[in-house]
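In this view, the complex is presented without one of its protein chains, the others remaining in place.
The chains carry the letters A, B and C, assigned in the order they are written, with residues numbered from 1 in each.
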Amino acid sequence: MSQPTREVKVAIAGATGTVGQRFICLLAAHPYFRIASLNASPRSAGKAYKDVVRWKQSVPIPKLVLDMVVKTCEVDQFGDVDIVFSGLDSDVAGDVEEALRKAEYAVFSNAGNFRRDPLVPLVVPLVNPSHFAMIPHQKKTLGLEKGFIITNANCSTTGLAIPFHALEKAFGPLETVVVTTMQAISGAGYPGVPSLDILDNVVPYIGKEEEKIEWELAKILGGLSDDLTEFDMHSKHPMKVSAACNRVPVLDGHLECASVRFARRPPPSPQQVKDALRSFYCEVQKLGCPSAPQQAIVVHDAPDRPQPRLDRYHQEGACVHVGRVRECPVFDVKFAVLSNNVSIGAATSSIINAEYAVAKNIV
Amino acid sequence: MSQPTREVKVAIAGATGTVGQRFICLLAAHPYFRIASLNASPRSAGKAYKDVVRWKQSVPIPKLVLDMVVKTCEVDQFGDVDIVFSGLDSDVAGDVEEALRKAEYAVFSNAGNFRRDPLVPLVVPLVNPSHFAMIPHQKKTLGLEKGFIITNANCSTTGLAIPFHALEKAFGPLETVVVTTMQAISGAGYPGVPSLDILDNVVPYIGKEEEKIEWELAKILGGLSDDLTEFDMHSKHPMKVSAACNRVPVLDGHLECASVRFARRPPPSPQQVKDALRSFYCEVQKLGCPSAPQQAIVVHDAPDRPQPRLDRYHQEGACVHVGRVRECPVFDVKFAVLSNNVSIGAATSSIINAEYAVAKNIV
Amino acid sequence: MSQPTREVKVAIAGATGTVGQRFICLLAAHPYFRIASLNASPRSAGKAYKDVVRWKQSVPIPKLVLDMVVKTCEVDQFGDVDIVFSGLDSDVAGDVEEALRKAEYAVFSNAGNFRRDPLVPLVVPLVNPSHFAMIPHQKKTLGLEKGFIITNANCSTTGLAIPFHALEKAFGPLETVVVTTMQAISGAGYPGVPSLDILDNVVPYIGKEEEKIEWELAKILGGLSDDLTEFDMHSKHPMKVSAACNRVPVLDGHLECASVRFARRPPPSPQQVKDALRSFYCEVQKLGCPSAPQQAIVVHDAPDRPQPRLDRYHQEGACVHVGRVRECPVFDVKFAVLSNNVSIGAATSSIINAEYAVAKNIV
Partner (left out) sequence: MSQPTREVKVAIAGATGTVGQRFICLLAAHPYFRIASLNASPRSAGKAYKDVVRWKQSVPIPKLVLDMVVKTCEVDQFGDVDIVFSGLDSDVAGDVEEALRKAEYAVFSNAGNFRRDPLVPLVVPLVNPSHFAMIPHQKKTLGLEKGFIITNANCSTTGLAIPFHALEKAFGPLETVVVTTMQAISGAGYPGVPSLDILDNVVPYIGKEEEKIEWELAKILGGLSDDLTEFDMHSKHPMKVSAACNRVPVLDGHLECASVRFARRPPPSPQQVKDALRSFYCEVQKLGCPSAPQQAIVVHDAPDRPQPRLDRYHQEGACVHVGRVRECPVFDVKFAVLSNNVSIGAATSSIINAEYAVAKNIV
């Protein structure tokens, strides 16, 4: 990619929250995005960022935002930015993002509110940036010139979508997926999971998470209608997905055990699966998006990898890790996937989506 | 059961290890088993138990064993006990248990060495005490009068075998099982899992564990040949099992997410499954074995149960817990199972097996 | 103690909270206290206990309260109980407890609101039940016949007060105390400490905790004025106390490292200190209070004890554990103390206080 010749001004909505803090860490060192506006609740507005944030990252607050004055999320408070990254909680994200779009901002949202919207692409940047092709239809339908909303996927979906997409690219459609997740506490935000609930414990339930995985995978892995106005929801090759979601006492990094069956008979061997995952190379990598990982899928041969603590920060958490690729006595192949839920599973995906949009002159 | 009119003297082989410590805790308060011999490695022999054990239980060492002098595991050191409970490590369990059997002891082993032996029953007491019917054949084959070996199952298998058996009893054979385990660190013994490997982490691998689940379930859930000389390995209705095993930072209690498909069409509904599990009542309960749980399978309606920390010590850990019974988009039904790996998953099962043998005059 | 010939009816205010749940567990099996009223917020009132509580104990809800209808904390909702145990949060405890006292109830409070009140005894039952002698003055001052308030101490104070009292009883006044605490998350209630704050972490701060330890010790370890109307705050032998309080990722059990200097020269040796702690026997034990521990202070010789996980549930958590008694290069002696913050550090102390009051015909 030829990098943009200009800086691109961005705002962060929900800048004081957990996801907002991640956006700040990632954008503070970005080659061309420049944080021009920090927006949060009225409670924080008018004060220096460092005085209102409860900073929970293991790196200090980047110097450049320490004294930035926080503004509200009223639509007139975002100034002349080109892009708004939204790390808002879902209880307010719907209204704010809708207003921002209407005000002709390009909104890259990490919130879940618009993921099921038939006009809004649900984009895992290593998988389906092709869905950006729906944006003209979104704008046209709403009578907008520049404003649109793109969402990234739920964190536990993202980790699965990347290797599944690589497999479908190499071997054709997946027919069946059974997956059990072991999800980090950071996925629940802050304060999130009470320590009394999770220390020395596993909670075999995360509200609505299983439904999200089962539904989102179809939207992400599916294509678009020929006229670029509809998501086909993987309907040409219906895919059955069953998920069981668990919360485990891990800070960052979702580990997921998946068994899959391919439509194709005979199915690929475990070795072929490993080769295909290792050689997966995708559009945002080709374009040179600066936040894209060098290696999208890291395949481990050691029998006990990937592990959240050892692998989650590799490549700044922008890749996924796959290990234990082996035959499944019930389906074709089973394996373990690790993804960093706060990086590629959240803010990093939004940022790569925006980098793609810049590269493609969509913003 | 009419309880035995006499005390039954028992020995504990491997008395200083983790499993041995559990045997001691459970047997110290037993209504009729009396600990008559503590056997361990030559390193401990000749010394008072309290001086050689690295006690790791959350209750103090029972008074009655504090000053018992530990003996070796040489076969002449077990005296006139009727039963030997073996909590030996697998590297020594094979030879010691074989020698004990040859010396006409009834050996109830928690070790894995004889689980695949075609003469040795692999008994989960809430499931297949009927396999004790193989003992005459075992004795006869080896030319023994009283000596035999019974093993209990691997801890992660036990937690599955109980609800699966209840389901097969109610609805006929299971055809397919996909299961992901999240297993406690106590399952690896002491010192076992280094803390650097598991704090803030999940390890998606436990050596040979998946093979054990896949193989042991068939032996346990299967029946015997008509002449009581062979295990049928569930071969009348072959069952495909796929397991993915993980170690999680939990002290006690294995949580397992299972999806199952029944042979029977239409399959039972989630509600029927719950009813069948709740009403499951088994032979060792009918016989009044003192260590058997009152309720073998506790079914939870709360969406976020069972949880290791909250449920593992219920009924002294002698039952299993099932929750989140719901439809599976791929198979018929999926649910979460919790079992206390150090109780029903280990020593408690051995003891109930022995209680069954006493009740049936097998020892 | 001759146990009371009648049942004593009790109410639990704040019955749905963490402390209230502990009261229920302990009182459900009590020999003579009978739970006659569960009182909580208006939100819970009118519904069955089992339907409003978020039960977080590792034992199931006692059967006898499952269907009890919860009432509000209005003073007319407590009926004819003799005693109210208060597990209320401090934001409401002040008003409710004051109203209950005025309505002539005997209130045994675990809340902190009245701990510094010059009329209200702050009683660690293994230490200063003698402070009950202030109750006539409390009643008289307020013009009450039966109503009074007794509080127990903050959890981290309680664990220190017991061994310090034993030492003062044996060797005379303590002059200097430096203590560092490592406190369990359950001390913060539920939801309490967010898991993101404490997993793989220690937080070197607990709001107001250090001041509580430094102040409460003087009230508890001090005596009463001769006319039984004032607390002398240990003023005859002023004691300097410095505390540093930390939150650690432990579920239950506060561990505290203390160094002490005695007024007496030469000071007792570590062995004398151990002997004095071991032989400590106190009033509530002599009276046979059913919830008092058999051994008030368990002294460990093993160099690495006490440990929260291994020792906290010993004697139902009603004792304290002391270990590592050794010379201090700066003061006289140093040692580690463990106390179960949810038992002797909270509800158990309130209950023993009430047992004492019953035994002494104070209620």
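Methods note: a residue touches a chain if its C-beta (ideal position, glycine included) is under 8 Å from a C-beta of that chain, and two chains touch if they have at least 3 such contacts.
If you're wondering where the values come from, they're calculated on a predicted model, not measured in any experiment.
Asks: Consider the whole complex, including the chain that is not shown, and state which of C:S41, C:S58, C:T180 or C:T229 touches that chain.
Replies: The missing chain is touched by C:T180.
Asks: Which of C:L142, C:V203 or C:L224 sits in contact with the chain that's absent?
Replies: C:V203
Asks: Who touches the missing chain here, C:Q77, C:T229, C:N246 or C:Q295?
Replies: C:N246
Asks: Touch as defined at the start, partner being the missing chain; which of A:V273, A:L310 or A:V358 qualifies?
Replies: In the complete complex, the chain left out is touched by residue A:L310.
Asks: Return the single residue from C:E7, C:D67, C:D117 or C:D304 that touches the missing chain.
Replies: Within the whole complex, the residue contacting the unshown chain is C:D304.
Asks: Just the residue numbers, please: which parts of chain B touch the chain that's not shown?
Replies: 56, 185-186, 190-200, 249, 251
Asks: Of the residues in chain C, which ones touch the absent chain?
Replies: Touch with the absent chain occurs at residues 176-178, 180, 182, 199-205, 214, 240-242, 244, 246, 248-251, 255, 257, 259, 303-310, 323-324, 328-331, 334, 336.
Asks: Counting contacts across the full complex, list the positions on chain A that touch the omitted chain.
Replies: Contact residues on chain A toward the absent chain are 56-60, 199-200, 251, 309-314.
The rule is simple: only the chains that are shown with their structure count from here on.
Asks: If you average the Cα atoms of chain A and of chain C to get two centres, how far apart are those centres in Å?
Replies: Going by mean C-alpha positions, chain A sits 48 Å from chain C.
Asks: Based only on mean CA positions, could you tell me how far chain A sits from chain B in angstrom?
Replies: Result: the chain centres lie 43 Å from each other.
Asks: Please set out, as single numbers or ranges, the residues of chain A touching at least two other chains.
Replies: Residue numbers touching two or more other chains: 199-200, 249, 251.
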